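Apart from one protein chain that is not included, each protein chain of the complex appears where it belongs.
For subunit A:
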Amino acid sequence: MMADKPQDRSLSRRKLFQGLGAVAITAAVLPQCVQSDSSQSAAKEYKPTFFTQNEWTFIQAATARLIPHDELGHGALEAGVPEFIDRQMNSEYARGALWYMQAPFQPDAPSTLGYQLRLVPRDIYRLGIKAANQYVQQIHHKSFDQLSADLQDLMLKDFESGHAQFNDVPSKTFFSFLLQNTREGFFSDPVHGGNKGLVGWTLIGFPGARADFMDWVDRNEAYPLPPVSINGQRG
């Protein structure tokens, strides 16, 4: 990938230091070292309350591939996506409290009829990470975080396509939750623990909670103001 080229390292490093807050700077390391170094610094800042250390290592390594740190700047790790997901695991969403969860379950119903498993997101992560680690161990005799970026991507593609056979949760289902929650952590308001430094919104030009565009409605021009969060942080 492009960020591994030497000239891109300096570029991304320079971009990192431009206009980004203290949180982001702690993660400003060379792309090759991002996974291990950042996970160490992030671990110091945030202690997971749901994920075990093993699971936490997987979440950090996997989300760093789903939204990588590259020449366009920060990725999932710098945005605090692992923290976001861990915090979400303690929400009513992750406990399935807003879903209809009465039996009988029909896990083989057509996919057009929607989610039909008896697992809630907490179960999907717990069982999914365990199965993912077993799958990687069997093939590569290493844990996921010890693989090169390219091999990690290949493993994630096996989960995404459902090619990887997991016992208790379909690998495709596990991957879809991981990807969806990773995007949420990159793009939702920092009040939920992700999108630190508003890096997700800055990347795409979303102005966040500004929520008043009366004088820009009919202008075919780029919106000029940087994003702002619910708590008043600016990107």
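Keep this in mind: a residue touches a chain if its C-beta (ideal position, glycine included) is under 8 Å from a C-beta of that chain, and two chains touch if they have at least 3 such contacts; residues count from 1.
We adopt the following convention: contacts and distances are computed from a predicted model.
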(request) For the chain that's not shown, choose its UniProt protein name out of "ABC transporter ATP-binding protein", "FtsX-like permease family protein", "4Fe-4S dicluster domain-containing protein" or "GMC family oxidoreductase". (result) "GMC family oxidoreductase"
(message) Even though one chain is hidden, which residues of subunit A still touch it in the full complex?
(response) 1-3, 65-68, 70-72, 75, 91, 93, 96-102, 104, 106, 109-116, 153, 156, 160, 179, 182-184, 187-189, 191-192, 200-201, 203-214, 216-223, 230
